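Missing here: one protein chain of the complex. Every other protein chain is in place.
Chain naming follows the written order as A and B, and within any one chain the residues start at number 1.
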Amino acid sequence: MFQLDSLTSKIVLYSTLVLMVLFAFFPIYWMAITSFKSSGEVIQSPPTFYPHNFTLEHYITAITDQNLLTYLKNSLIVAGLTSLLSVIISSYAAYSFSKYRYSGRKSLMGLVLSAQLFPKAVLLITLYLMMQRLGLIDTYPALILSFTTFTLPLTTWMLKSYFDEIPKEVLESAYIDGASRLQMLHQIALPLTMPGLIATALFAFIRGWNDFIFALTLTSSDAMRTLPPGLTLSYLGQFESSWAGMMAASLITSIPVIVLFILLQRYLIKGLMAGAVD
Amino acid sequence: MFTKRKITLSLILVLTLTLVLGSFSTVAVAQDKEEIVWAGWSGEEESSAPSIEWMMSSWEEKQDKAEVKWQGWPWSEAQRQMILRIKGGNAPDLAQLDVSWLSAFTELGALADLNNVFDEEYLQDKYVDSMLKAGRMNGKQVALPWTLASIGMIANPVILEKAGISQLPTTIDQFKKACEKIKEYDSDIIPYAAMTKRGATLKDFQAWLWTFGGRIFDDEGNVVINSDATINALEWYKEMLEKGYIETGMSRFDARELFANEKVGFYDDAILAKGILRSKSGMGKDFDKYMTPMLRPVLEYGDKPQSMLWGHMLVMFKQSDKKEVTADFMDYVTSTEVGLQYFENLGLPPVTEEAQTAKALTSDPWAKSWSQITKYGSPNEFWPYPDYAQLNTIFGEEVQSVLVGKKSPEKAAEAMEKRIKSQIEG
Partner (left out) sequence: MFKNVSKLIRGEGLSDAQFGVLLVLPALSILATIILYPLLNSVILGFFDASLLSGREGWVGIQQFVELLQSPRFHETLINTVIFVGGATLLSFVLGFALALVLNQNLRGRGFLRGSFILPWITPGVVASFLWMWIFHQHYGVVNSVLSQLGIIDGPIAWLSSSGWAMVSVIIAKSWKSFPWFMVLLLAGLQTIPDQEIEAARIDGAGKIQIFRYIIIPHIRFIIFVVTLLGAIWNFQHFQIIWIMTEGGPAHTTTTLAIEVYQTAFQAWDLGKAGAIGLIWMVILTIFILVYLRLSGGVEDVSA
């Protein structure tokens, strides 16, 4: 876009790039090497920039930690079920927003969209009371139900944009062939948007994987905790001051999400506009 | 027949079923043994976890009616999480409580009266009177003592000697001078690792408040914290920070870690510090010569050295439907045999009359020094209030605000009084 004629502009460009690379990636590098250092080396001052005593002990501790495995399992189950539920329910709404016209449609769309901007902490007050009254504190349903508050708007919006991409003619020809409206949805639209459906489900999964405040408050036992509050309570409590261990557990937690994102590269922009992740 | 749609649908169905079934797998398999749930935090801490496990497994071996399951959180979370579970109708059977939480839990009406499961005389014979009394509230025996001592100060005599300090400081002035000498000797060493990090450990400051003659409440329960004594104490604390004798952001975990690495001259801890420091330093018993208990310095000669009473209690919850079995376990955990072993592992004093005369206790210099500290111990002034946690938070926050320079000591003392009053009345 800009002509890189003068030396100055080249310098500005490349130094900006270098600075940004440092800012973005050095912390991750730091996390990684800390996790491979022995506990003694970690608290050396000045710190070493590569592990002098390379060790895998923290990873072994993390992987054999019963609690960590429990948190992992819980995160998988809760995020997975939430994502599934959201996609199924919102696909109908998304299809409706995309293909049908009725008064109030735009307002409803706006409402659904803005629902994810409401402060979670405020919602939590009543959600907590509700779950308590239903006796659901510290159970999967409590988490799944409350997670849908931020996955449903996301999946609705994303799926709508995928449904938008289906050409009118495809659906019209099906209609002419005598398909009922539901059949059009189930047998034509859904299969056509399958990649988009999967991408949406995975974004919702990531949201559920990363949630902290709901999982922290709605669970009270280690057996039910997901990774974010579980790790936090472990490493700001029992394992406080075990920085290398904390970094190892952090890396382990990040890997599923990173892998998913590599797979989802293509769908990135759509997901981002929908505000996925935060 | 195998349309894309059908395959997709069946995949989704299978996935859902798997996930749903997986979620049900957390339901416990039917057992013929009863299971009681023990909640607390000591099982989460590196130094005490083995003792907790040993207590549970040795009891399980002794009888085959029941098993114990541990539910733990970090200490800073434990009270809140327990209350949440009680409110959710999902209380554990028994719990380890910090002695200062008894009031809040009693107010909740959650604790069982142990005189209904134990014989009153049996309890009175078994436990040291003052310790048993600590578990009585409103005429009911709501808790059994598990260990009681005081939070005191610990010094590193090796560092002191190298810094040219010949005796443990006994007055505030001597203490300041000692800190100065340590700083001169080695600027990398933190003279006094006082508790200044966010969280409930800021309550340690109360002991200094008392040292300067201040109090939060008077005998009638009026809030009197806004006093010259309080302001002096806060000013002193601030001065200590400015001179570099204390640091901000210091937690008890940090302090222990640093002390175990000989980077701290003085710090505050409970009697169990011995076991913790031994293991953290990696030296085991060899580390003993680097640590010694110390009476808190006083303002003027002749004042009593102050300390905050500290301890763990065991409670049983009304919601428990396995009270007899739970009582048996509680009895076991607080027994002389277990208590003395606990003492050997972690230095925590046992609570039975019988154990007080045990040789292990009387011949242990650490425990003996510590009983001196406990002699003048006073309870945290917020103990009797159900709002204990929030009151501590208010107190700690205002102390912090002086340290970070946000408020002057005068303003902080004023704010403390105002906020404490409003919290109690509101």
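To be clear about the criterion, a contact is a pair of C-beta atoms (placed from the backbone, for glycine too) under 8 Å apart; a residue touches a chain by one contact, two chains touch by 3 or more.
What you are looking at is a predicted structure, and each value in this text was computed from that prediction instead of being measured.
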Answer for the absent chain's shown contacts is A, B
Had the left-out chain been drawn, it would touch chain A at residues 1-4, 9, 13, 16-17, 20, 23-25, 27-28, 30-31, 34, 42-47, 89-90, 92-93, 95-97, 99-103, 105-106, 108-109, 111-112, 115, 117-130, 145-146, 148-149, 152-153, 156, 180-182, 185, 206, 209-210, 212-213, 217, 227-228, 231-232, 235-236, 243, 246-247, 250-251, 253-254, 257-258, 261, 265, 268-269, 272-273, 275, 277-278
Those residues of chain B that touch the unshown chain are 80, 83, 87, 108, 196-199, 247-249, 258, 389-390, 393, 397-398, 400-401, 403-406
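Note that only the chains that are shown with their structure count from here on.
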Between the Cα centroids of chain A and chain B the separation in whole angstrom comes to 37
Listed in rising order, the residues of chain B that touch chain A in the complex are 3-5, 8, 12, 15-16, 19-20, 22-23, 26, 41, 44-46, 71-77, 81, 84-85, 87-90, 251, 253-254, 257, 261
Per the touch rule above, chain A residues touching chain B in the complex are 43, 73, 77, 80-81, 84, 88, 132, 135, 137-138, 140, 186-187, 190-191, 194, 220-224, 233-234, 236-241
